[in-house]
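For this view, one protein chain was removed and the others were kept in their places.
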Amino acid sequence: MIEIRMHGRGGQGAVKASFVLAEAAFQGGKYVQAFPRFGVERRGAPVEAFTRIDDKPVQIRSQIYYPDAVIVLDQTLIEVVDVTKGLKKGGCILINSDKKPKKYDLGNEYNIYTIDATKIAVENNLGSRAAPIVNTAIVGAFVKITGIVKLDDVKKGIENSIPRNKEENKKAATQAFNSI
Amino acid sequence: MIEIRMHGRGGQGAVKASFVLAEAAFQGGKYVQAFPRFGVERRGAPVEAFTRIDDKPVQIRSQIYYPDAVIVLDQTLIEVVDVTKGLKKGGCILINSDKKPKKYDLGNEYNIYTIDATKIAVENNLGSRAAPIVNTAIVGAFVKITGIVKLDDVKKGIENSIPRNKEENKKAATQAFNSI
Amino acid sequence: MKLTIPEREIMQPGHLACQGCGASMAMRYALKIFGRDSVLTIPACCWAVIDGPFPYTAVNVPLFHTAFETAAVMASGIKAGLDVQGEKSTNVIAWAGDGGTFDIGIQAISGAAERNDDITYIVYDNEAYMNTGIQRSSATPHGAWTTTTPIKHYKIGAKKNMVEIMSAHRIPYAATASVAYPEDLCKKLEKAKNIRGFKFIHILAPCPTGWKSDPKYTVKLAKLAVQTNIFPIYEIENGLKYTQNKKVKQRKPITEYFKYQGRFKHLKKEEVEFIQKSIDRENEILLKKF
Amino acid sequence: MKLTIPEREIMQPGHLACQGCGASMAMRYALKIFGRDSVLTIPACCWAVIDGPFPYTAVNVPLFHTAFETAAVMASGIKAGLDVQGEKSTNVIAWAGDGGTFDIGIQAISGAAERNDDITYIVYDNEAYMNTGIQRSSATPHGAWTTTTPIKHYKIGAKKNMVEIMSAHRIPYAATASVAYPEDLCKKLEKAKNIRGFKFIHILAPCPTGWKSDPKYTVKLAKLAVQTNIFPIYEIENGLKYTQNKKVKQRKPITEYFKYQGRFKHLKKEEVEFIQKSIDRENEILLKKF
Amino acid sequence: MKKTMIGNHAASWGAQLSRVQVIAAYPITPQTLIVEKLSEIVADGELDAKFIKVESEHSAMSACIGASATGARAYTATSAQGLALMHEMLHWAALARLPIVMTNVNRAMAPGWSIWADQNDSLSQRDTGMMHIFASSSQDILDSTIISYKVSEQVLLPTLISFDAFFLSHTMEVVDMPPITDVDKFLPPYNPEYKLDVNNPRSFGALTSEEHYYEFRYKMQNAMDDAVGLIKKEGREFEKLTGRYYDLVHSYKCEDADLIFVTSGTIAETTNVAVDELRKDGKKVGNLKIRVIRPYPKQDILKAVKNCSKIAVIDRNISCGYHGIFAQELKGALYNESDIPVWGYLAGIGGRDVKVDDIKEIADETFKSKKPVDMIMKGVKI
Amino acid sequence: MKKTMIGNHAASWGAQLSRVQVIAAYPITPQTLIVEKLSEIVADGELDAKFIKVESEHSAMSACIGASATGARAYTATSAQGLALMHEMLHWAALARLPIVMTNVNRAMAPGWSIWADQNDSLSQRDTGMMHIFASSSQDILDSTIISYKVSEQVLLPTLISFDAFFLSHTMEVVDMPPITDVDKFLPPYNPEYKLDVNNPRSFGALTSEEHYYEFRYKMQNAMDDAVGLIKKEGREFEKLTGRYYDLVHSYKCEDADLIFVTSGTIAETTNVAVDELRKDGKKVGNLKIRVIRPYPKQDILKAVKNCSKIAVIDRNISCGYHGIFAQELKGALYNESDIPVWGYLAGIGGRDVKVDDIKEIADETFKSKKPVDMIMKGVKI
Amino acid sequence: MLIKFRTDKKGVKISGAKDMPPMPASLGLMNWNKTSSWRNLKPIIDYEKCIDCFICWKFCPEPAIKIVDERPVIDYDFCKGCMLCAEECPKDAIATEVEGK
Partner (left out) sequence: MLIKFRTDKKGVKISGAKDMPPMPASLGLMNWNKTSSWRNLKPIIDYEKCIDCFICWKFCPEPAIKIVDERPVIDYDFCKGCMLCAEECPKDAIATEVEGK
């Protein structure tokens, strides 16, 4: 079982991202669970969401304390939230950022990756620079890094779980997949 | 223990009569219970009320099915209600009426008495002919017949439980006591 | 033979209203107009008893007895249930006392009015909680005795103006009426029957038991309430168009109305004068709306 | 240095309102006026969260969080409790959202108003159930999207006219106000503070999250609501005396107001025109009352 | 001083003697006479309290909560539908730890409309966190009201005092009213540490995350545990003043009984009469009246029943889909500790009268029966 | 067809597949998404139902009652305070014998405000006469909705389906949605004998004296008894269509277990994981998930536990002044029939997370303990 | 209850649960309940004086006044004796008698 945590801000769609990833894995024949941190979401305030992926039905119903991977949708969060909390040794961190991974000093126990998902989103008309919709791009990048889901399944997942701009989202995911 | 049932009409004060009788007995050092038939009272409709009098505290909490005595506050009820229902053999029936007891054909297992409580009430300015307040007069007559309570205790009872026209009520009780 | 209201009787005698009960009169008229294609819902109130105990009924149309605070929404639910089953013509009527309307039921009424659910809400107003033994409601008029406003602490404060509150909801139809004027009442019921949306009818229904009046004076009192202007008869369409249905040329003094009732007899002269003045002031305000 | 509203701050930063929240502005103003000799009660609503979790608070005056439907009566209870202990000067304020006021709380409000309990009831109106994620309330304006009125079934029916309903209760003081005009709002709060009896203040408080607007436009939107006449600013004394507090010389078209909000963007031209017409009609009706 | 009064008025006078400061109530049969009498008492100047004539029972409890949160002593009374409508606010009062004392006249839940005795209304509140007493006489009603304020204000939990419709509420009997000066000695003014106080501004009841909520429940449960001892202690204090002692359970001739009835409310009183008659017939029976069910008096019950060989619980209530609630709770408490067989009987549901003969029949049936039965619906017409 | 969805949406689709005709609901976290989704489903024309946007939960249940009384299929959903506010009307729906099915997302009662998982809300309704199911997965939620209409409409009792806040309500997982054509075969339209019908005018719920009330309760209890069999029967029917069987209790590795956990809701699922891990460590444990608590599955439980030597009940709830409710009800049911010692544990109150390790600790503690304990508050910070 | 529930009248016979519907649904009408027993005063129409205006019929709350052959007829089975009809009769055509005297 793989457990993933996402960091974003209220209104940015971290929960959606965790669901898109789960949906993609489901399309890839996996069993999944995805859920937000249980609480009150506030525009602008830091939020978290989680995804579990497994080959057999996920029976466990408790929260995730020791994720295998962390995704950061908004790099400004790194300064205000402990994004590595509980992250397993050797776990991966994927950051939406135009900077290089080595710019981030998060200790050397983890594998850090960056992707400029904002740029990809905006290029695909997914939101504006100020409010980009980066779910699909970041998921595209993540599955490439981890190899847990195939790109095709991500596309199927998008087809099933995104109500609008399906094609743009698929393109964004593909572009991110290919650019990392 | 003596158990008494009263018959009247909604608005006529049968419940009050059962309470006055109980209060009188209490003043005479007895333990008492008094209660209405449990239900919805409607102006004009037949109603019932009950009194229990004993020398020791009354613990029993069920209703009265086999009274020792019955009091009828409105003689017109005799035609529409079975006033003798459950009355013990040899039990007494006291009717507010200007007629003689023998005018009432209620079988010969019971001792029937009548008292013109309406007349006594009206003479004492307790209500009008159309709506006389006969509680106290009928209680006065009842204690005379049965001897369970002294007239003085009835007066004390009235003093304690009747908010207005105390003297008139005492007089009515006395008059009824003396005239039967 | 000329009758001023329909001859048909749907409500049955044998019911359990007190002698001379205004509430039972009101129901009789309502069923004459609404007819058999009607469903009633009645919350806790005298009418919950008047209808009779299980296994009987007196109203003779389908009736759902309901919880005290729910008459309006119960009607909404019934209407929706009938609608989805294609029974769209049935009149659904919520029938409640003043307590169930002005106090504990007002939230459900406000909700149904806001949704403009297609039901008729009728309140028979006997100006107190009668079924529980005469406690004050917010329909109890200033000055009245009730068991919770004993003589020393008689009811202070005006009767809540329910029709104006409903009118502020901009419902298609709101009206006051009285059991003393069955023809006017029947006309209003007929009107309500033919309007889609939320209708509200407020009927003054004297209660000899609670008003401490002689049962024979029920109609007389209901008339005097109108003639003294303490209970004006009018209707409001869409919350805007006011029509006066009973014009009072020379209003009678309120003492005329009070003198047949035990519940006001403790009032001193100044208190009665105060009441008279407020009635006159209210009347002035109302007249401007017509 | 000339300030148009009092300088003192009682409400503390660090609270949990979203960026640009109108509701938090409203509270800030209210506490400036009511001061420290005040007790608040707040039912379920955004403010139940904004204040912060146990063991903290942001309002900095005694605050009783209460059940959703109880704000008014909770205030009545608090007032009574303080009264019997001799604390008669304390301002007791019920502070609720539109859902807790127009819908689930209206019964308790109507009751407290009828009793004329000495409390101030303030509703910050963000025109939906925001705390639970933007569901329609009866304060939601016609045409708006919410999660329970999806675009295909957008909200039909006018916003419930709460101030008129309160006015029909003949309470000493009822008023509308807006976070865009803090000076007017503060004047009204001051007035309410000095009147004995039931006071009702209805504050329009834009919500960027629920209105799908940019947080920076909160004041702009609150102003446009007044300038387009969709939310007129006025007060009513004793249910009778109407005063217009913000005169609008040349009303702006409603499109001006809609264009900064996502919740109206599905509306077609005809629908917008329909809304414009009803605003104009309502305004005509209202103007006659002044 | 001895007086005659109906059970409802015993509740009113209990509140008066406790010097309640805020009363908020709404009429409902058969409770109404309690608040009518209180209206009178206040109007007559015999009690200095503010009476809030609320528009519903939900509001009645809410107003009491508000008043209590300021440190005032608050009181309300209701019945059946009214109590059910308060349900949310009963949880509230308990979790807010407000020592409100209230009366409930046990009446059957609708539909059909019923105004008659049945305990389903108050027993349906057993999980709200309120303390809960079943009174069985008018004296008990009056005394319990006073004692409950004393206990509630120490453990900071509300108390619900219930008693049977009509059988007590409308029945006049003799009650000894303690002088208010005595009551004043027993029951000091309420003065809580945490309250709405402008000089010490606190919020009450804010969002409480999973980090703290459990601990509040833990504290509540501790308070319930403390209440067991306090009810006894204050019962003894009260006895010093009045000679009357109230415990969580009262056992009557249980010591040597073969069969013990477990009863509550007015059925408990009638059962005492039946016990006497049965004893006369040579049958060794006893009666254990459960007066308090929250906190649940497990130890007291264990002690009382330890020598008997059979238990017959009589329930004027039913948790549909399970069975009688007193029987359920008793068995839940005896489990792991005892193996005395328990028979469950239902009787008196919806106001049906329970007579001495009914109790005797239950005794006979239980004596004869070999195997315990969960629920026997006594007297139901099939 | 397999799909991913959150637990709340599984409830919405369950209602859609059941072709509910009238929906009346009010928002409350964490339930709201159920009705939001239903609003969408109706707006999208995927369900032909009337949606009444009521002004409170009391009204939501009232509107459902009105609709159901006309013979329409009615649905609502709520949580915590909302359910508590319905309390009076839950009794009403049950006594009026209306087969409304409703969803409750288990959330802790206020104050303090909490939106997190806790079963006190729905268990406080255990005496209302509703059938009551605890679902433990999204699949269970969806399927239970459909099956419950089938059962409810036969026994004429409403059903309350509860599940944990967030752990299920907001958690996306894989759900197999049966085709509506299959569901139609399983669940026929509702067509009751007694309903509001202008061609057969009857009053419903009139004053019911002590002469008849008891008999209505008797009939209700019979209906509950019938439901035990029907839940199984319809479970088997449903299995034929979908391959999924639902019973009143589900036992996991109980046959040869020394220690059996008794659990419900999401804790039951996590416990299955713990059982597997404990078995790996050589500990013979099993898990008995209680899915239905009304009607109470006494016989099923007796059968499942008969071979074990210890029972550990885990309660995400507490009846303050007594203890955990599942523990209480279990002991009440086993009494007279069994003497397996029962340990009562509390866990997860107010949304506190219950992890596999917590369950393992409970196992250890119970294995070590000699004497059963009524209530151990697992994980409380003192 | 003060009013007896005569469940054996009008064909509604209930001897136990088996005769009862699942919920309290009515099985008959209240008109078995002859409310004449409530009456203290008795209204008597003087058909000489009566002008058939039907005001009495219009106001009777029970209703206990029927129209028979175009004339008002009091049904004494149900008349409760409120005397409203007499009070409202414009012709004073309804006399009052005291019951049982």
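Just so it is clear, A, B, C, D, E, F and G label the chains in written order, and each chain counts residues from 1 on its own.
What we mean here is this: a contact is a pair of C-beta atoms (placed from the backbone, for glycine too) under 8 Å apart; a residue touches a chain by one contact, two chains touch by 3 or more.
Note that the structure is a prediction, hence the values are computed from the model and not measured.
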Which displayed chains the unshown chain touches: A, D, E, F
Which of A:R9, A:R52 or A:K156 touches the missing chain? It is A:R9
Of the candidates D:P53, D:G143, D:P172 or D:G210, the residue in contact with the absent chain is D:P53
Identify the residue among E:E46, E:D184, E:E211 or E:E255 that touches the chain left out of the display. E:E211
Hidden partner sits against chain E at residues 95-97, 156, 194, 202-209, 211-212, 215-216, 218-219, 223
Of the residues in chain F, which ones touch the absent chain? 111-112, 380-382
Absent-chain interface residues of chain D come out as 1, 3-5, 7, 9, 11-17, 19-22, 24-25, 28, 51-58, 60, 182, 208, 214-220
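One rule holds for everything that comes next: only the chains that are shown with their structure count from here on.
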Hey, which chain ends up farthest from chain D, C-alpha centres compared? B
Contact-count maximum falls on chain pair E-F
For the pair chain C and chain F, the C-alpha centroid-to-centroid distance in angstrom is 43
Multi-chain touching residues of chain G, meaning two or more other chains, are 1, 3, 5, 7, 14, 16-17, 20, 23-27, 35, 38, 80-81
What parts of chain B, by residue number, touch at least two of the other chains? 10, 38-40, 42, 44-45
